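For this depiction, one protein chain was excluded, whereas all remaining protein chains were kept in their positions.
Here the chain labels run A, B and C in written order, and each chain numbers its own residues starting at 1.
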Amino acid sequence: MNFASDNTTGAAPEIAAALARANSTPHAMPYGADPWTRGLATKFSRLFEREVAVFPVATGTAAYVLGLSLALPTYGGVFCLESSHIYGDEVTATEMYTGGARPIALPGVEGKLLAPELARAIAQHRPNNTHAVQPAAVSITQISEFGHIYSPGEIARLAKLAKRHKLVVHMDGARFANAVAALDCRPADITWRAGVDILSFGGTKNGCFGAEAVVVFDKARAASFLYRRQRAGHTFSKMRFLSAQLDAYVQKGLWLELARHANAMMRRLANGLARISDIELHHMPRANLLFANLPNAIWRGLEKAGFTFYHWGNAHWHTARLVTAFSTDPADVDRFVEAARAAGSGRKAKRPMTFLSRF
Amino acid sequence: MNFASDNTTGAAPEIAAALARANSTPHAMPYGADPWTRGLATKFSRLFEREVAVFPVATGTAAYVLGLSLALPTYGGVFCLESSHIYGDEVTATEMYTGGARPIALPGVEGKLLAPELARAIAQHRPNNTHAVQPAAVSITQISEFGHIYSPGEIARLAKLAKRHKLVVHMDGARFANAVAALDCRPADITWRAGVDILSFGGTKNGCFGAEAVVVFDKARAASFLYRRQRAGHTFSKMRFLSAQLDAYVQKGLWLELARHANAMMRRLANGLARISDIELHHMPRANLLFANLPNAIWRGLEKAGFTFYHWGNAHWHTARLVTAFSTDPADVDRFVEAARAAGSGRKAKRPMTFLSRF
Amino acid sequence: MNFASDNTTGAAPEIAAALARANSTPHAMPYGADPWTRGLATKFSRLFEREVAVFPVATGTAAYVLGLSLALPTYGGVFCLESSHIYGDEVTATEMYTGGARPIALPGVEGKLLAPELARAIAQHRPNNTHAVQPAAVSITQISEFGHIYSPGEIARLAKLAKRHKLVVHMDGARFANAVAALDCRPADITWRAGVDILSFGGTKNGCFGAEAVVVFDKARAASFLYRRQRAGHTFSKMRFLSAQLDAYVQKGLWLELARHANAMMRRLANGLARISDIELHHMPRANLLFANLPNAIWRGLEKAGFTFYHWGNAHWHTARLVTAFSTDPADVDRFVEAARAAGSGRKAKRPMTFLSRF
Partner (left out) sequence: MNFASDNTTGAAPEIAAALARANSTPHAMPYGADPWTRGLATKFSRLFEREVAVFPVATGTAAYVLGLSLALPTYGGVFCLESSHIYGDEVTATEMYTGGARPIALPGVEGKLLAPELARAIAQHRPNNTHAVQPAAVSITQISEFGHIYSPGEIARLAKLAKRHKLVVHMDGARFANAVAALDCRPADITWRAGVDILSFGGTKNGCFGAEAVVVFDKARAASFLYRRQRAGHTFSKMRFLSAQLDAYVQKGLWLELARHANAMMRRLANGLARISDIELHHMPRANLLFANLPNAIWRGLEKAGFTFYHWGNAHWHTARLVTAFSTDPADVDRFVEAARAAGSGRKAKRPMTFLSRF
């Protein structure tokens, strides 16, 4: 029973079936010259209600550093959060894919970059000063690494500011589906309509074996993409096996259905935990990520009961990161809540829950 | 009916089954902390009869440029053939993965680098001259891009020379299985026993969806590999789906069985074509690649009959590159030969075949 | 009358004479195969009381990024201050010279990195975690960008900590001479004896036309330096013109004599300004940099009187950065103090001065 991450899951049955179907054709031309890959442009253009360029890759890292490489000259910088993957979790991938550009870490609130902070950072980084890294892009993560969601308005404010300074707006959407499902909005509303230029559209965490799409809203900006993907070793010869996953993923709203389940499982989990007096939730989750402070007894009880999740903290504080996924079994959620309750002091929460926002 | 490349195939049934099995476990820890990935070291060490370091990646390009990045400082060069993938087919991947090292193209014979040519190149590239790119590695492709096979002795001669000059020996083994099958040797015989330091062990062309293993024979040399793979975006979160393919691939000799079939299909094809007087074979293939000169009539006849293959040449000469694979249907081979014969002049070859070696 | 920076100066007469002498020889072999360059190793080894490797370059940036490139793998990071040149003033030079390693900015006190902050940063950057930039080096600036000096003990504490974590210790010594002069120590005391591995030994700000020396205390570490300098375009064909400057610079203690003058001029300036009640000095300078808060009237008065210096601040606060140099005329210092006094309120400071330490 694993609440460690949505990347510990396998593939959804529909995705597995699509892969098997793609494998039933004995031959397909390589490197994207196959019907599955060729069909993606139409499907993603429909999904985003405008003509877009779309490119399958197999990992989230590849998706966002290839996307960023379209925006960053070697002397440029991309503003991001200290908690973002491009800053803290991919070694020096941004540097490698851009020939030496710099990710610049800013502080966030709830894992979100706010416009005043961006404004301050732009000013500090001295545009047009030839001694300074030149602000060239801003990258935000939707949903945030702390489970919060940028509203269309928040994105628009950031993007407007970015554009005034000629920054390209990039969105790391490893959990984009969870955001669209939670906001119940159209994909366009939190991307190009709000000012996003390049999106990493995640599939892996939400039911694919390993498939992400780089979506570039202004097709002209993507002119060099194929050369960049090739030199990065991310052009699959049997690309139909990536594209078939993405094709099934966006078919008939599967991606949103899967994300809605993940989000619902998280609500069920949070509602359960909120009633346990010893547990402090950092926020009431709308998507599929939750951080919660657990007393030692509950911590040990859950581990003993066989639950896996990440421990953030140290000897002095204990925070569990809990993640649900497209495949989370409601019975597992209930068992988790029950195990937490059993390990706790038995007191019921007076107030229904505690909101904290530590990050 | 596709003889264009072994990369137009799908996955072998055993590999597809292994993937499905890996997907039947609801959860596995990410980034390689799963039983499939953890088991690879033992399995590959057994396969190669010594303790090796092994790392799954999803593409051949990633496999060999990550491998090369272990050997090349930013001021170094890797000797390779002009026909090699690392020189001519991956844009500037070598440069990207090494921070600016240089692939240096040498002429080959039958797609193979020969020791005297390597000796000449090392001398010309002025080791220890601080104005010159420093020779740091040599990369050879087994089987060669023209379908020929390096013998253990040929590899040993190259490697001995390389080591005298402190060059790391790298083997691009996208079709390594076809070579081992054709030579009927042990994998060690054409790798570390002959002096190879780093191997790209290919799976994709021979029955995997997309899986290759970087095998490093001296484990100490691999110390930085995981950082390098991470920054390249080639560390899969659901890595078990790569590792499960590789696991099944090397299980009970599947990889060699698949390769033997591909090689046998090529022999059948070559034997058939060799009896057609208008066709010139460049060599009598032992592995699964063949180049053959076709007169216009046969060319058009084959295309009309629905066969796909690559055309190398121009208005003045026509060479077909023909590739068989693990999944090639012998009936398709026979149909190909029959279609060629039907489209030809009808004359039987007097001599059973023509050997040429153009490349 | 320029107090903006020591880089607005020309060359000291002794350096100019040395250049002229080097030019009086009609020919010298290029790229360092000349007697001036060849003689540097002995002279710098004597200066530092151990055998060192030494390499002339023409700019401070080149000196420290070439030095750092010896210490940083492409997946590594170097800890430095946000105020350091390698972080904030050279665009993405560190990234360029290392193939994509990352400068990581830490907060400092008085422009100095302190050991507890370094310890915290090392822990946070997760050594051996393959998702994280790997701590590989620490770079400190002596004297600091805010005019403070690391004591031998402070350096030793940092270096001891660094070495426990296998970090290379780099010192940006653009104003190294001013530190040695102020501390009245031996060059070895604040370099290798305290644990420094690589030093940028600055000459340009202290009397050279443009000459810096990269000093590597463990010669084995410098094995690749010449290749790196060559590919960076920093190997001068007429290298004797760099080396002749450095040769004269370290001859008979000229470098320290020049630095002592600069430091003395700064003391004279600070002593004068400290007696003016409206002026707040950030610290009592021991080297040649001073930050001082000036009221508007004094600011305008100094500018009107023809003094040039950098203005740090905004509408709400005004800080002057004042720099003296080897060539500063004491009469100019006195005129500066007099102009400040004249433009001020005329009140004498009750306390002799105000110490602040803003940075």
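Quick note on the criterion: contacts are C-beta pairs under 8 Å (C-beta built on N, C-alpha and C of every residue); 3 or more make two chains touch, one makes a residue touch a chain.
Predicted model, so just to flag it, every value in this text is computed and none were measured.
J.: One chain isn't displayed here. Which of the visible ones does it touch?
T.: Listed by label, the shown chains it touches are A, B, C.
J.: Using the touch definition up top, pick the residue from A:A41, A:L226, A:M284 or A:A342 that touches the left-out chain.
T.: Only one listed residue reaches the unshown chain, and that is A:L226.
J.: Of A:T37, A:S83, A:T98 or A:N288, which one is in contact with the hidden chain?
T.: Once the missing chain is taken into account, the touching residue is A:T98.
J.: Given that one chain is not shown, which residue among C:R102, C:H234, C:R321 or C:R341 touches it?
T.: Result: among the candidates, C:H234 touches the missing chain.
J.: Contacts of chain C with the missing chain: which residues?
T.: 2, 4-5, 7-11, 16, 19-20, 22-30, 57-63, 65-66, 90-93, 95-97, 204-205, 209-210, 227, 230-238, 241, 308, 327
J.: Please identify, in ascending order, the residues of chain B that touch the omitted chain?
T.: 74-77, 88-92, 95-96, 99-102, 130-134
J.: Which parts of chain A face the unshown chain closely enough to count as touching?
T.: Chain A touches the missing chain through residues 31, 73-75, 98-100, 130-131, 134, 224, 226-228, 230-231, 235.
Here is the rule we go by: only the chains that are shown with their structure count from here on.
J.: Sort the other chains by how far their Cα centres are from that of chain C and give me the top one.
T.: If we average the C-alpha coordinates per chain, B ends up farthest from chain C.
J.: Mind checking the rotation angle between the two copies, chain A and chain B? C-alpha superposition, nearest 5 degrees is fine.
T.: Rounded to the nearest 5 degrees, it is 180.
J.: With chain centres defined as C-alpha means, what is the inter-centre distance between chain B and chain C in Å?
T.: 53
J.: Roughly how far is chain A from chain B, centre to centre by C-alpha average, rounded to an integer in Å?
T.: Using C-alpha averages as centres, the distance is 35 Å.
J.: Return the distance between the CA-based centres of chain A and chain C, expressed in whole Å.
T.: Measuring from centre to centre gives 43 Å for this pair.
J.: At least two other chains touched by the same residue of chain C: list those residues.
T.: Answer for chain C, listing residues that touch two or more other chains: 74-75, 99-100, 130-131, 134.
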